[in-house]
Structures are given as C-alpha cells and as structure tokens.
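Omission of a single protein chain aside, the complex is shown with its protein chains in their original locations.
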Amino acid sequence: MLEGYTVPLSPRVIANLAAKPPWHYAGTIVAVEFWTDPAAAAATLPDGLTPDPETSGHGLAMFIDWQFNGSRDEYLDPMRSQYREFFVLLDARWQDTKVSWCPYIYVDNDHAMARGWIQGFPKKLGAIAQTRTFAGPNQAAPALAAGGKFGATAATAGYRLANAQVTLQAPVTDTSALAGHPTVNLRHFPNLAAGEQDKPAVHELVMAIYDNQTITDAWAGTGQLDFPEAPGEELHDLAPVRTGAGFWFTLSYSVTDLRTL
Amino acid sequence: MLEGYTVPLSPRVIANLAAKPPWHYAGTIVAVEFWTDPAAAAATLPDGLTPDPETSGHGLAMFIDWQFNGSRDEYLDPMRSQYREFFVLLDARWQDTKVSWCPYIYVDNDHAMARGWIQGFPKKLGAIAQTRTFAGPNQAAPALAAGGKFGATAATAGYRLANAQVTLQAPVTDTSALAGHPTVNLRHFPNLAAGEQDKPAVHELVMAIYDNQTITDAWAGTGQLDFPEAPGEELHDLAPVRTGAGFWFTLSYSVTDLRTL
Amino acid sequence: MLEGYTVPLSPRVIANLAAKPPWHYAGTIVAVEFWTDPAAAAATLPDGLTPDPETSGHGLAMFIDWQFNGSRDEYLDPMRSQYREFFVLLDARWQDTKVSWCPYIYVDNDHAMARGWIQGFPKKLGAIAQTRTFAGPNQAAPALAAGGKFGATAATAGYRLANAQVTLQAPVTDTSALAGHPTVNLRHFPNLAAGEQDKPAVHELVMAIYDNQTITDAWAGTGQLDFPEAPGEELHDLAPVRTGAGFWFTLSYSVTDLRTL
Partner (left out) sequence: MLEGYTVPLSPRVIANLAAKPPWHYAGTIVAVEFWTDPAAAAATLPDGLTPDPETSGHGLAMFIDWQFNGSRDEYLDPMRSQYREFFVLLDARWQDTKVSWCPYIYVDNDHAMARGWIQGFPKKLGAIAQTRTFAGPNQAAPALAAGGKFGATAATAGYRLANAQVTLQAPVTDTSALAGHPTVNLRHFPNLAAGEQDKPAVHELVMAIYDNQTITDAWAGTGQLDFPEAPGEELHDLAPVRTGAGFWFTLSYSVTDLRTL
C-alpha cells in the first residue's frame, strides 16, 4: 500500500520529496526594497488580486539561505535540508487586505521546489548566493554593524537574474514592519489530457500561514538592486526604477496549514 | 492577465517551467532488464494496478540522455533543453492489460521535473550519466558493435543509486519488444490546508500516450545492474536478484495527450 | 610510499585527479570562426608569440562534449570521464610557425581541469552545453544535414560567457583545414613564498602534440557568435566584430607527449 504526502508515494514513506507538515525553517535574509513600473507589477497579478492603490509597483527582493527541518531531524542531513532561495514580493490587495504576491521565485533544491509548488510558490531552479557574516573580527566578511556590506545574487541557466547589495546603517528595533503583509499565492497544477490543457486540475488563490514567525538580528540600511535581462525569464520586466532600504535579518517559522481564499 | 501552462504563470508566457504540449523528445538509452523480489515490486504498486502474475518482479532500469523540444526551438538552448534521466519500470497489470509502472525516477533539470509531475512521473533531482559512442575509430568510446561496453550511473544527494553496464552482442531487428507495455503513472498533487493533507487535490491513474515513437540503432547484449543502499531513498528495496539483457538504442516520441484511467 | 602523476599522490595510485598518459579523447564539436579587434587579440598573447600578420584577430570558438579514457576503462564511469568544454583559439605566430593560442577555456570537470593545467590550458570551471543530433527522424533534434541548426552556450558564476549558433550547409570533404594550426600553450604554476610570488615555479611555452587526430562527420555552414559582458572575466574583450563559417564535427585524439618550446 503506497503512502506519503508527495511523489514518489512508496511502501516505507521515506522516498517522498516532501513529507507531511510540520515544516520548520530558519534562514538569513538579504533584502532590498524597490519600486518598479506599476503597470509591469500589475500585469503579474492573478485574478482575485488587484494593485494596491497606495503602493502599486512597490516590492521586496529577498535572498535567503535556508535550513529546513521536519519530523525526522532533516537538519542533520544538510546536503538535502539546506537550500538557497531568491524571490520577489509585490504589494497587492486581496479584497481590502494588503497582501504580498510572489510572481517569480528560484531555489537550488528539489525538496524546496516540491513544497513550494504545494504552497503555491511558482518555484524554478536557480543558483543563489549571499554574503555571510562570521563571528569574530576577520577580513573575509562584513560585521553585523553599521557599514557592513552584503552582496547577493541569483542566476538561472547561466544568466544572472538579480544582483543586490546592502550596506547596514542601524539595527531595526521594531521588526513588525519586516514581517510584511500576508503572502497570497496561486496553487496551480495543469491537466495533460488533450481537451483539458486549458483547464488546470488545481487553480486556487491561497494565503500562506506562518506559525511562530521570529525575526532576530535585524539591521536596515541602503540597498542596490538590478534585474539584468535574461532570455527565457520575465523578471527583468520588473526592473527597479528606484530602490529603498536594504535589510539583513534572520527569519524562522513553521508551516502546518494554508488558507484557501 | 496571467497566462501559461505551468507555474510561473506570467504576462508574456515566457517564464513557464513547461509550455503547453506538443513536447518532443529524442534520446539515447542504456537499459538493463532485471528481476527483483516480487513482493518488493508489488509493494510499490498503486491502487488500481496489480502484479503481473506471469512476470511479477520483472523490470527495466533505464538511463536516458534526453534532448527536449517544444514549439519554440527549445533545442537551440541546450542548457535548458537537455537533461539526463534514470528510472525503473516494473511489470504490472491494469485490469487485463500488461503495463509498466514507474516507482522511482530522477532527472537533472527542473523543466523535465515539472513536465514529469504533470504526466504522473514521480521525479526527483539526481545526477545521471551514461557512456557515449562517437563516430569514427577512437580509444575513448565504445563502438556501436559487438563487444561495445556502456556504463551508466545515477546518484542523488551524494549517494549512488544505480550502477549499470551493458555489453553489446547483436543488433535488435525487431524493436517492437523494446517499446514495451504502456506506462501507467499516478498523477498526485497534495493539499496543504490543515484538514486536507490526507486528501490530495489530484490523485488519478493515467496512461502515457507517446506519438510517433521511434527506436533506431538498437543493440542487445548482456547487462549488469546494482542499486546500492542510499539513505532517504527506497530504490535499494528493488535490488536486482538477477539481471537479463542489456540494451542500447535511440528513442524519440512526442507527447500531446494523456489517458485518464 | 606515495605514488601518482597529479595530486593527490597516494598509496594505491587510485585517487589521482589525473593518471599518467596516455589520455584518449572523443568528442562532438560546435565551432564558429570569428574576427575580433586585432589589438584585443594581440593583448592576450604571451611573450614568445606574436600576432599573425596575415590573420591577426582571427579565431575560433569551440564547444566540445568530451569523453575521456585512460588506461583503466575510465569511459565506463561517465560521471567522471565525460565533460563539456568551451574555449577560444586565436591565430598567432611562434617564430615563423602559424599557431593557435588559447587565452580562455572553461570546463565542468576537475579531472579535465587538472590535465588542462598540466598541458598549459588555463582552465576554469563553467557550465557548457551544445545541441545534439540523434539518429532517426525526430522533432527534438537537428539532422546532420543541410539546414540543421545547433546552439551552444557557456556560462560561469551565473554569467553567460558565449552564445553560438551554427546552421549546416554542406559536408566538409577536406577536413585538414579543421585540424588547424598547432596549439601553443603556457604552462604556468606560481610560487607562494613571500618573496617569490612574482617568480612562477613553472612558466614555459609548450606546443600540444595530438596523436591519431581523427575528424569525422564534418559539416560546415554559417555561424553566429556572441560574448556577452561577464564581470570577473575578460572574454568579452574579444567580442566578435564579424563571424565566418560554422562547423560541426567529431574529433578524437590521444595525448602522450608535449613539446617544450
């Protein structure tokens, strides 16, 4: 009897790409706030979301070095449980609620890609990296202190998708702003039968639920951000016309549920 | 207005992991026939499939170097359209029809993984390689001739999953046997809402439809095959107790449809 | 007692990155002839080579899917023995001899990188891919025939280094021109002791010797070629101002010797 949460279903429920929640995450984040052409941002919104009339075109580029854990001490097999992620969040509205919408996201791990699809994150594979800080004085890393500089990049298929740089200025005392708005995703899974390729099997707006979301060591400063042209991708259509603050912080949360809208 | 076949849906329908069919494939195959414990094979079958009473435990390990093409000359961007694949097919029955069931499959490409999930292939990422033959006499490759030897391997997360070797003996004049039985897959896509994690959104048996399936340059010979233990995987449970013929051939086909069972 | 040809020297002489020659190679090649600014080409030449007064600025971009073999049936472990390579050859003179000089070369395999350094090829890691042709009619690959199109790309650190496309026109009956001029390389290995960092331990011009060089299935046609800007690299400085012929062929040879100039 086959069991499991995702493919491959299997006799011993070990081979699953993603086991059933709870899913626990901890990561370090390099983020840059930006404004793009409001029409370009609006063009990425699914039915059910509308541009935020106050902040249309405003978004956040996030680079995260993640570690995942489930119910089986997955964090002790880091070749599988660590991954790097890059994505963009755009301001939008669902009914009267301010929300974030993720048009494009890249990871370097198939487990994370599978969980992402289930959550409605449209994950593709990419190569992502961010500068790290290390304890102790050294000449190879920025200090988590005013003037500390962090680079971050994302690429796919041998094309650079995004280059970012953050220069820290001051700690963030009120981290509630960093938590941002609820993220709304579109779960979408197509049919392949000849007459049904335009009628997806799953196509539903959902709102992410993050339990025990914790932000620590948050710093803010200035940010640079660039989305170079990359054939086969559409991120460049959201190229920043202006950047705002840059951020560095650690983030952790758990996922056990999802709200269907 | 968002368009596309898979995520990410997008304004210009370029960023899709997989565009709508037709999907065209051409590849070279190293394959080894094997017999495993019939109970282990039966344990991987989904509801709706039963062991083949005549050949239970019989299967085929396939290593394929693929090139993909769609409607946009994807074959001219080989960094995206080429990939390597390893999978196992097991003999089974759907009602009275002899079919093949794929319990485990690994690829090195996210586009291929997305198309696979839609077809019901339970694809995970891996690293796969097979010996190539090259035209002209040389000391770096086997000839496509009696005595030619081809190695093939698959690994994931730094664990070898499979090692194979084929030694050619004679051309295959009747390639109809190589085409095998129809492949039955299980399309499966989970829900994440708290009460619905045991009720997948999609869970249906399907039969693959391959148009214009063409086999060329087919050779048969002897085969060796080994599925080493790999924590986090279940392929080793299907370890060969005996191997049969080994094969080398090229395969091409197109996918435009799927039959729901 | 430690033995071996390259590091790591070891008790059983198995762990070597590269075993002692003979080294056998077979590969498929997509190549595009180009002309760059003669001053840019001349600037890449080492002492001892001079621009070819007749063809300065003329070069060839080569993309190769290689399979390597040594004395231990390495071709049967394709995860180690296969690799992909991209490099540029520029016309030059050594004394009165027309030679080719390789300023930049990228591979995706550490064994190939080690052998390359020993031969004087300045190899770095990259991701390289080229369109393949497959036997039999299919819709996923070009035929090796007039009109057949082959793409090829190289990237490093998430930057595209080179994009090429070749359209076949006619078979090449005299392949002697494809063999080209002798390749002259610069073997170079630095010292690290504080006072000696400007005095390399090895710094010598050498001429490659290829035994049994065989070209088969050669076709010529038109070529497109582009070296996009890539920070941290200097290939873009050799950007084509004009392209010439495009080629597809298979190449094999063995290496057992090197001539020090």
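Letters A, B and C mark the chains as written, and numbering starts fresh at 1 in each.
Convention: a contact is a pair of C-beta atoms (placed from the backbone, for glycine too) under 8 Å apart; a residue touches a chain by one contact, two chains touch by 3 or more.
Since the structure is predicted, the reported quantities are computational estimates derived from the model, not experimental observations.
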Residue among A:36, A:130 or A:183 that touches the chain left out of view: A:130
Footprint left on chain C by the chain that the document does not show: 1-2, 5-12, 14-15, 17, 20-21, 43-47, 77, 79-80, 103-105, 109-110, 113, 117-119, 122-125, 157-158, 186-194, 197, 201-202, 206, 231-235, 237, 255-260
Interface with the unshown chain - residue positions in chain A: 22, 24-28, 65, 67-69, 73, 75-79, 82, 127, 129-132, 134-142, 149-153, 155, 165, 212, 214-217, 250, 252, 254
Interface with the undisplayed chain - residues on chain B: 127, 153-160
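Please note the rule applied: only the chains that are shown with their structure count from here on.
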Same or different contact residues where chain C meets its copy chain B, judged by the half mark: same
Rounded Å distance between chain A and chain C, as computed from the means of their C-alpha atoms: 39
Rounded Å distance, chain B centre to chain C centre (Cα mean): 33
Multi-partner residues of chain C (each touching 2 or more other chains): 127, 153, 155
